[in-house]
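Take a look at this one; I'll ask things after.
One protein chain omitted, others in place.
And now, subunit A:
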């Protein structure tokens, strides 16, 4: 199709060869995978690392004198350094492995439960994922701190004037996602961080949705905590990272008791191990951590600038095609957004569109995307969300748009 010709020099067809799953069929149709904001697919290079780990050097780390344990420990610690360099983290020990973004958030929330007192304030944004809201509600219940919410505007952006008004000397922690999972809005985290620091508060940024598209530099951002998940970045599920400024990581108490996080144990007193082990109790997801490192290498070999430019091209193309459909409304119209399109067509329920799209081989997400407050704001039950990755093509967007049209003709 002439309209679908790729104008950039990005060699997407070559890249697609790295992803075996893209060859499969769903309901007899070639798979079009547009649910990348939920989880990204895994390239062969990362799958090979997982197979190699279990085939050749599977062992517990940090405690064995034997060769396998040493090899596994080395590989795991090298992966930590890959993450450190990628996010420009000052020291490897500030690069903590977690089970994912939610775990990272809970480590910080749990740590702050020892710091906050009644009357302190936590600010979260209205664009949050559920997992971002619940730990803070629990924290407020426990400490008597007060939860404040930065409202959103109709275009799906944070109301920054309202944010200014919420900030005060009582603000102890601000919590915001770098990119909204439901709408794709890129939030002005630089401004939020600078203003929060002016009143003496700390900022935790959820980078889960940003990390597949934007290379965050935690030192340039001056962010206090930054959390990500491996499975959004072409890595496996069950592994993630928490970055924290050193002073904060020293100040926060350990999250869990167990192996690795202790220095000395007697029945009278246990002293905690230093960073990062203080927050890494028990046997970690060793293979996951190593594969996460390999995934970061894979994405960097393609290059985040090239990825962002190509994905933007896909976003613009898909937006134009979709808006030709009558009564289609896109939610989240920020000028600065990642390759996510959340939409509804007339009064058709998103679940119905998603069901027909699945029959046609197109995988999208439907529902409230764990961001019910956003859906309540727009007074809708949910949206259909298509999210693109650098391995998607304009031809796939054509298949997707035709499938949406077919669904609308059946359901309308």
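Here is the rule we go by: contacts are C-beta pairs under 8 Å (C-beta built on N, C-alpha and C of every residue); 3 or more make two chains touch, one makes a residue touch a chain; residues count from 1.
The rule we apply is simple: contacts and distances are computed from a predicted model.
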Record-based protein name (UniProt) of the chain missing from this complex, from "Succinate dehydrogenase flavoprotein subunit", "ABC transporter permease subunit", "Fe-S metabolism associated domain-containing protein" or "NADH-quinone oxidoreductase subunit E": "Fe-S metabolism associated domain-containing protein"
Which residue of A:215, A:349 or A:405 touches the chain not shown here: A:349
Residue touching the undisplayed chain, where the options are A:62, A:312, A:359 or A:405: A:359
Contact footprint on subunit A, counting only the chain that is left out: 27, 348-349, 351-352, 354-356, 359, 366-368, 381-382, 410-411
